[in-house]
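Chains shown are a subset, placed as in the full complex.
Residue numbering begins at 1 within each chain, and the chains themselves are lettered A, B, C and D in the order written.
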Amino acid sequence: MKIDKMNKKILNILQRNGRMTYKEVAKKIDRAQSTVRDRIGIMEEDGVIKGYTVVINKKKAGLDCYAINQCKVDPGRLDEVTRKLLRIDNILQVYHTSGDHNLTFMLATCDYDEMKRILSEKVAPLGISDMEIKIIMESVREMAYTDIM
Amino acid sequence: MKIDKMNKKILNILQRNGRMTYKEVAKKIDRAQSTVRDRIGIMEEDGVIKGYTVVINKKKAGLDCYAINQCKVDPGRLDEVTRKLLRIDNILQVYHTSGDHNLTFMLATCDYDEMKRILSEKVAPLGISDMEIKIIMESVREMAYTDIM
Amino acid sequence: MKIDKMNKKILNILQRNGRMTYKEVAKKIDRAQSTVRDRIGIMEEDGVIKGYTVVINKKKAGLDCYAINQCKVDPGRLDEVTRKLLRIDNILQVYHTSGDHNLTFMLATCDYDEMKRILSEKVAPLGISDMEIKIIMESVREMAYTDIM
Amino acid sequence: MKIDKMNKKILNILQRNGRMTYKEVAKKIDRAQSTVRDRIGIMEEDGVIKGYTVVINKKKAGLDCYAINQCKVDPGRLDEVTRKLLRIDNILQVYHTSGDHNLTFMLATCDYDEMKRILSEKVAPLGISDMEIKIIMESVREMAYTDIM
């Protein structure tokens, strides 16, 4: 799919404020509201836009324990393990990565006990041979955007 | 701040669709639209809600090179380095973590060359003594939400 | 439980000298002996105070081999392994931690032979897949306290 | 110093209850109270007994962030760094160990912010080149004793 200049502008605006109305976006880029609506609709259909979300301050929302978990999974079972992992509550972003750990995921829970319970009862049985938990001591920025150029 | 049951419901809805109107949210939780608007307003003011964003499929948007970078920074300079890091384009989420690398950040660029250029010209001079780049080979889930209970 | 100012003072005193009598503590904080006794009794019941112990110089007491052991345990079996570990003599403090080793424990024995025997005959059969032994070459401070403020 | 059978018995009793009176200890090992008092006095003088302390449940006492820190220090400056480290509040046990990190210490603070502040403002400036923080997610046992035989 072709991401032209107008689409880039739209994406960059929505990254900063995902709730902006078509009208507001249209005004910002000096186009017709219908054009903006169409463009966004097409990007949603094409999967360029995956969705819209609120970015929450996890600590303030009572999620005191927040971690990055890096796992080793048998490459032959990586897709299967990932599918099951996605169904577990509290699992947030999930990535396949280079390096000696091939699976990285974010996890947020109320406290350590809940985190331990989820890892032991739900994640471990999926067949994860090695798991390195990095506690996020401060989430400096979660509202992330990158200028698409 | 107290996150009561209604606020939790609102947050869980907005996590899944950050563009839902006050009216739609109100209907979903069977409350008045003004109540929803007030609640959301207060959560925005209190910093429980940090913002709203569009979740983009990076590959489809032309950001072919996407990575998790784990760095060691002198703890005495961690806050200063982080402040400067946040000003660099292409740097997405930023975390302070436990473990032997105390700073983790996400980075998305058009290609390897741009990534190398940013790391060498902008990130390295900040005073980062050790940097481990993990290329995200597949971003399985980026649209993340966790049920706040 | 609420740890008020007086309880904090009492705890800070007892951390430095766990054998101090109620009377001595009372005098130090200028309260009635009965108040101190009650306060301590409540903190013991509530589990704020876990117990009192003598801090021994392990080398002088004939425990020549003292180590920190960091283990990897299948998260699904962590609680079970920990319960069994606690029953083994010579095992001292036990912690669940972040990082790639999820179980850390202290161990003191008369000599290397006894340490090896305990690790091979008692600890290893519990199902510990990876064990990193760090010999404590000097225990600089074991009598530890932190000012509760 | 000679740790004979009676001293061993006394130490094992005091490890389990550091507040037991001379009279109670004497009764338990069927000796005169004066003998127990003398024995304990000598062990205190000889440094076999370093002190007595209350063992506190850190979480319940408001110390929510508890960690094991493993550091690399230039061996030529290890003693100097250690001396300074011992003066920092919140630093608990301190050990010199084998392995690639030669200095291990325990640290308890109210929250992550305080931990970060102490590490960046007080620990880092001492000259610690590499620091791996392991968050204690659960302190399974802190009241530790080992039977001296």
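Observations
Quick note on the criterion: a residue touches a chain if its C-beta (ideal position, glycine included) is under 8 Å from a C-beta of that chain, and two chains touch if they have at least 3 such contacts.
Quick caveat: nothing in here was measured; it's all calculated off a predicted structure.
Every protein chain here shares one sequence; 4 sit in place, and the complete assembly counts 8 copies in total.
Here is the rule we go by: only the chains that are shown with their structure count from here on.
Taking the definition of touch as given, a chain qualifies here only if it contacts chain A and chain D alike; those chains are B, C. When the CA atoms of chain A are superposed on those of chain C, the rotation angle is 90 degrees to the nearest 5.
Separating the centre of chain C from that of chain D, both taken as means of CA atoms, is a distance of 8 Å.
With centres taken as mean Cα positions, chain D sits 40 Å from chain B.
With touch defined as above, residues shared between interfaces to two or more other chains in chain B number as follows: 96, 98-99. The touching residues of chain B, when paired with chain D in their complex, are 72, 74-79, 96, 98-100, 102.
Those residues of chain B lying in contact with chain A across their complex are 1, 3, 11, 14-19, 46-57, 60-63, 68, 82, 86, 89-99, 101, 104, 106, 108, 110, 132, 134-149.
The touching residues of chain B, when paired with chain C in their complex, are 98-99.
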